[in-house]
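Next up is a structure, given as structure tokens.
Only one protein chain is missing; all other protein chains are in place.
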Amino acid sequence: MQTKDINEQIKWAQINKDVLSSMENPRMAYWVAVAVCVAMIACAAAAVGYVYTTGQGVLDLYWPEMWGLFIATFIFWIGMSHSGTLLSAILHIVHADWRKPIYRFAEAMTTFSLMTAGLFPIIHLGRMWNLYWVLPYVSDRGIWPNFRSPLAWDCFAIFTYLTSSALFLFIGMIPDLAICRDNAKGWRKKLYTVLSLGWAGTDRQWRHFRKTYLLMACFLIPLAVSVHSIVSSDFAMSIMPGWHVTSFPPYFVAGALYSGCAAIITLFIILRYFFRFEEYMTIPILEKTCKLTFVIAMAWSYLNLIEFAATWYGHDAAAKEVLWDKFTGPFSPYFWAMLFFGSVLPFALAFEKLRRHLPTMFVVSLLLNVGMWLERWMIVSPTLSLSYHPFAWKVVWPSMVQWAVVFGSFGWFGLLFLVFVKVFPSVSMYEVKEMVYHRRRAHEEDQAKIFHRRTSDPQPAIDTPSA
Amino acid sequence: MSLKNILENWSHYRRGIEQGGHHKYEHMWGMALDLNKCIGCNACSVACYAENNLAVVGHDRFAKNQVMHWLRIERYWDEPDLDKVSDSTSQYQEHGASFLPMMCQQCNAATCEPVCPVAATYHTPDGLNAQVYNRCIGSRYCSNNCPYRLRYFNWFSFYESSWPAPLHLQLNPDLTVRDKGVMEKCTFCVQRIRVAKDKAKMENRKVVDGEFQTSCQQSCPTTAIVFGDMLDPESKVSTLWRTHQVELGKTKQAKQNRELRGYRVFEALNTEPKVMYMERVREV
Amino acid sequence: MSKHRIMGLFSDFEQAFAAIADIRANKIHGVSVDDVTLKSPIEHPEIEEVLGERPAHVPKFTLMGALFGLTFGFLFLASAQATFLVQPQGGKPVVPLPSNFVLTYELLILFGVAFTVISFFIGAGMGRKRDTLYSEMVSLDQVGVLLEVDESKAQALKDLFKEHKVVEIREEVAR
Amino acid sequence: MSGIEINRRDFLKVMGWSGAGVALAACDMPSTVTLEEGKEEVTAYILPEEYVIPGIGVYYASTCQQCSAGCGIHGRVREGRVLKFEGNPDAKINYGKLCQMGQGGVQAHYNPDRITKPLVRKGGALVEASWDEALGLIKQHVGPESALSGDKFAWVTGTVSGHQAVLLQAHLEAMGSGNHFVHEVINNAVGQAVNSDMLGETQPTYRFDEARVIVSFGADFLGTWMSPVHFATQYAKFREAPRGILVQIEPKMTLTGANADLWLAVRPGTEGVLALGLANTLLVKHKRDASVLPAEVQEMIARYDLDTVQRITGVTGDRIVKVAGWLDSQSPSLVLAGGTAEGQEHGYETAAAVMLLNIILGNVGRTIVSSGDLPYAQMGPKSGNNQALLNFAETVEKGGLEAVFFYNTNPVYTAPSFLKLTDKLNSVPFKVAFAQFPDETAMRADVVLPIHSPYEDWGTHVAAYNGTQIGVQQPLMEPLNPTTHGFGDLLLEMLKLRKAETYGGFADYYAYLKQAISALPVELAQPARLHDAQWQQALQTGLIPVQRSARAISAKALAVNLPDYTQNGQYPYHLVPSPRLGLWDGRHANIPWLQEAPDQISKVVWDSWAEMHPATAQKLGVTQGDVVTITSDQGAVEAKVYIYKGIHPDAIAVPLGQGHEKEFSRYAKDRGVNPLKVLSPVRDAKTGELALYGTRVQIAKAGRHEKLVKMGGSEIQVGRKLVATVTADVFRRTEGGQDVA
Partner (left out) sequence: MELGENRFGGKMSVNDRGFMSLMNRTEELSGGRKTGWLWAPFLSLMVFALMLSSVEAYAEGTVPNAVPPKGTYEGKNVEQPIEFPHDIHAKINEINCMYCHTYARRSKVAGIPPTSKCMGCHSVIATDKPRIKKLTEYWEKREPPPWKKVHDVPDYVHFTHEKHLKRFVFDNPELPVERVSEVCAFCHGEVKNMTVAHKVKPLNMGFCVRCHEANKGPSDCWKCHK
């Protein structure tokens, strides 16, 4: 059984070769995947075009449920984006070096899910062509966006987060791009030459690189927390029952990390299987990720309980009504499914046997994300459909147009990711080298210490049992 | 947009309404609605359709609740078990129905306003909760944050189907016909307010109480709706609010006589609605 | 007397480290350790033991960026609010602190990140043409040590490199 | 109110509505807004009145024609097009108020489905024709040259009054015919028969505002009974402190029932028994003076003790005692019968029993007062009923009619299927419809003459109830379609065919009307005015007040004979074809606002439904939205079920108004069913009026479930304080009138 995170004896040339070869010669399966994604996007694009020309009514949104799946999916994707930051930035800061083989695709996932998420607030607008009115620009009309609106905050936060995480991804990739440059031919050579910005691995570059990367990691952690807190304030800042909850920001952040980690497990298994990255995406690393996910799942479940308890013991009758409706009303199947997927299923991650069984983990991680998507839907829809004013209670099933867009967003994310894995190294080569180098060094030092102690050092050995 | 401006007037801009912030009200249009008199006949609602170019959406869209009635008359039954007969409940709705005409409550602390990302909804110096159609981008956040659910969204270009020629000749040119993707709601007939204010200004006087009526008020056969300026202490509406000891800025009314009928819907939410209802009366 | 640029490629970081340590120990007179440029496939922070502490000003830029984002952000928002008086206030001041803090915070991070990245590009000299003395092996697993020395010192340097089992030596005449 | 109110001297010379201000003001879709110069037209007037200013509304007074209550309206006119109707504050009927049907009048006027060209039947189909051709056909068939004589000719109309009634009568006389069938589905014919028998006056005036208790047996005076807006204004006063008590007794909750302090569900057809039960309690328990009643009546009342009444009506005794207590302690009171109480086989007896209560309580002369006589009897309203429809069908069946003129009525739609009116009409060789819309009757006519809408036409009206004024109907704008003609003009044309010597001098109906109104005797108007000023004043205010002659009202108690309630094994349920304020008898089904305005009680829109008590629903095993088949001996209708506790378990109510043929309107097409079709041939025994609510039906599940499209979600308040209720005691303590209570 493999216990080491990585084979320390692996040759650096082997690392280069493995990773670089993953970027070449796409197989049939790849093209099929691309075709599927494009078809999904076409679905969504057609749906959005239909909405654009006819109006939001074709979504079967209605008075008073005016947001529906779009905003739920928006939060879902925003949540998904937190994985990259967590693995990369937090683990970087705490020097958990097992992140190194897997952080690259996680960061890419961050950026791409943000690019997916950002589309939803745009297409949900009744007049999406006037989107730019949310931006604070100087105009002779003397009008500005409303800076008090959490939606305007969203706009700022997502822009900042997208910029920062894309830069973070890019900066961290520069040394790898230099490797690609040195090994590529044709258009790839040109592309990598431009993108690697003349990286030569000089001590000066490394020195600045190290500080920059650390500082950006420092920025990204509070940023990620603030972004999802702001997204949660879309709801928490309102006065609607079931939304006006103090614990929403941590609840959202936990949910975000949760779905992000689950998605990392999914993609981990996919990449490992298709690119034969068994040497880098090892079972012990998967296990660590799974444990982390389990911890977050428990935190999420706890926050869920807090929310229920706070509502239950509070005196907001309407909020209680909404909660009760979630338990028993028209949304209850989805609500209970969410609780099952979100709080019960993660116990599969607690068992080593299951953790090490890839097909199981694949299915579990997918279901966890289904649960997380349901969670977002259960936040948005029940409150809208069943809020303060009983006369406005109504539940209508979302139309196919809505589902098509939600469905298509996965295609869009998938396509971005597929392009990414073939154009950019999805495993960080230089960091894996670092990891191997440092681990081997540490191992050798340990060996040396043991040897030293046994042979020449007269001091009492700690591991000798005392008489 | 000048830095000088904020630096010089900093303390002014940091003052809230309690410290006499910059918002000065010219008027404060409010309403009082007597549920003892309201018979739920729909005249106000249809008058609102006629006055405010409200779109007729048709059966199929109504089925999906994609409706545009700015003034809806809600009907509630007293007996809770509507479709069951049991010993514990009465066999009939013996006290009739409860009717509640709901139009935009023009809250003074409106929850819809601060959430609009483009400031398309804001508070006017008339104390009205305004909706600027041409600024609206249709995020629908305002509706989602309205506890009364009194905002209606143009799900389609309703004008294409609602007024086939020559029905479109009926459209009121004093206000905009809304296109798809914008939010709309009761305006307290702002076009009538505007005409009355303009007329008063042209004659260099103040608007007189009762000089104009909102469309719903005008049609109400039982005169259940009273509308006017709440800043004018002599106006009918402020007299009614005073008699019923309802104050605008309170979440819980400190009534000396607890039996007075005036109340506001969801007062405790601190939205400061400007429509006061007077409780329904039944003999038994 | 022309200057020569010499780069030695080592297969092992330890060797390169030893070579630089020798230079630092003034084994070749007139060749300073300050002239050494190290090129490595991975980061070796321990090289500072022999190269000496070289400056990197990124954190200062970051601080400045953050401060700029803070002041600019707040003033920008406040001045916009102060001219757009119809925007909803709900009885609160024209310039509200809570929401402006949220946005200012985002702008602080945005500008902090932007300045950091810019300072990285500037400070690390990114975006310029690569040195002609560059071996693709550097991005694989070899470590390069580059110096610019007088012609007279060139041979001594090469010998020093060879002493530390250099794999390959590249040389060119500096322009 | 914006704009100026001003008298209307003449037509505007040119209405610029074809271009100015009509541009649809959409938000910003590039397709609908162009700011490019020279793309939009701006139309100028040619010779406008001095007061006509573009951008400012002008108000013209007229009279609402959406039902026959005769409310005064103001039409807001801008740039030559009428935008909105508002109540005329001078009108003594509606005091500036207007119901939803009145508001909807503007959509009837601009209705996209109006007939714009004369239609003539050629080869079985109606085709567009010229006016000359259409009028030529009429001249050929009913002109002096035709062999048409006397009773072979008939007019079938809705309620008519004023000068149209005068001219119509003149036309009938000129034709030598006495056949004028005035048909209204929603009418008060039985009640009026009782009134004239017991009070000596067909239509007395009720003083709702004076009454302290109103007990209404099925009279939906806030919704569909006679003059709802007028009654609602009085109701408002009735509800002010010290606040009267309203008791509504009916099998299906009407709008009035929904506002009642006590709503009592009574077994359909037993309202009279309940009235006698109340009378009995008043006489026995409250020792009311019985001497006002003849001995036979006293004897008859004595038979209805509490147990009997409970058994027959299904109303519990404590409720009867409570209502009787109110009637006894609060005075004066007002007891009314109408709607479901009258539309029965023994409707006359029921209404008479109710009137006995008024006599016992001494209300006659206090809350039921004389209306006096209209000084111009010929202008008085010819109120319609359903008996006329039955008579018409009989007359047609006898083959006596060769030419029939239809105006303002739609008998083909409203006739129950047992009359087989559609088939019978085929035997009438020449049928002319003076129609605004392609309704069922017009579509079966041989010649269809498109007439002006009431809001572009001239006329006068006197209401059947509260006829203290002659409502002047004047055009609010130039005719929308130049190819339509005014009804008065056409009537005059018809008259000129036969009586050119009398009517040839009038260029058009306007000239006739102007002359006629100016010639009204000044001493009968109040205040008296010079003749010419009278016309000007009439146009300006939209009405001519008239002094009705005073007369005393007297009460004559009659004995009534009410049958016991009988079960019908095969058809156990009672069908209540309920009229609603909105679609009325179906004539307004083409008005989109009224289709979209929900029914006041069930909140259903755009459809028909069947109201059912939960006990019945349980028995039948249906839930809300299930489709049921309602079968009478005359046929069946299907409707979705709406379940609530505002209906008697023995009754099932299907609203009137839907189920039109597809030609009528795009808005009424494929909408619901017409319950009138399945009515059984039950007539009121005394008057011969069709018993609208006398049909017994059976109900079966159709096995389908369809969504019931209605406004709103929850039907209860779920503990939120949305509509709070206080008792009248509290109300009287805080708002006065305590001493009276």
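Letters A, B, C and D name the chains as they come in the text, with residue numbers starting at 1 for each one.
Here is the rule we use: contacts are C-beta pairs under 8 Å (C-beta built on N, C-alpha and C of every residue); 3 or more make two chains touch, one makes a residue touch a chain.
Bear in mind the structure is a predicted one, so any value in this text is a computation, not a measurement.
For the chain that does not appear, the touching partners among the shown chains are A, B, C, D. Summary of contacts with the chain left out: across C:8, C:93, C:123 or C:144, the touching residue is C:123. Within the set B:61, B:75, B:95 or B:135, the residue that contacts the chain not displayed is B:135.
In the complete assembly, the contact with the undisplayed chain comes from B:187, out of B:111, B:154, B:187 or B:238. For the chain left out of this panel, the touching residue among B:65, B:111, B:176 or B:235 is B:176. The set of chain C residues touching the chain not shown comprises 55, 57, 60-61, 64-65, 67-68, 71-72, 75-76, 79, 85-86, 115, 122-125. Chain B meets the missing chain through residues 1-4, 122, 124-126, 128, 130, 132-135, 174-177, 187, 190-191, 194, 198, 201-202.
Annotation for chain A: contacts to the undisplayed chain at residues 139-142, 204, 208.
Convention: only the chains that are shown with their structure count from here on.
For this structure, the chains sharing the highest number of C-beta contacts are B-D. Innermost chain of the displayed assembly, by C-alpha centre distance to the whole-protein C-alpha centre, is B. Chain A and chain D have centres, each the mean of its CA atoms, that are 67 Å apart. Averaging Cα coordinates per chain places chain A and chain C 30 Å apart.
Listed for chain A are residues 127, 142-144, 146, 148, 152, 388-389, 391-392, 394, each touching two or more other chains. For chain C, residues touching at least two other chains, in rising order: 80-81, 83-84, 87-88. Every residue of chain D that touches chain B in the complex is listed here, in rising order: 1-2, 17, 21-22, 24-29, 32, 78-79, 81-87, 94, 96-100, 102-104, 106-107, 110-112, 222-223, 228-229, 232-233, 235-236, 239, 243, 245, 248, 253, 255-265, 326, 480, 581-582, 592-598, 600-601, 603, 605-607, 613-615, 617-618, 623-624, 643-646, 666, 671, 707, 709, 711-712, 714-717, 720-728, 730-731, 733-735.
The touching residues of chain C, counted against chain A in their complex, run 37-45, 47, 51, 54, 56, 58-59, 62, 76-77, 80-81, 83-84, 87-88, 96, 99-100, 102-103, 105-107, 109-110, 112-114, 116-117, 119-121, 123-131, 134, 136, 138-141, 144, 146.
Across the complex, chain C meets chain B through its residues 75, 78-95.
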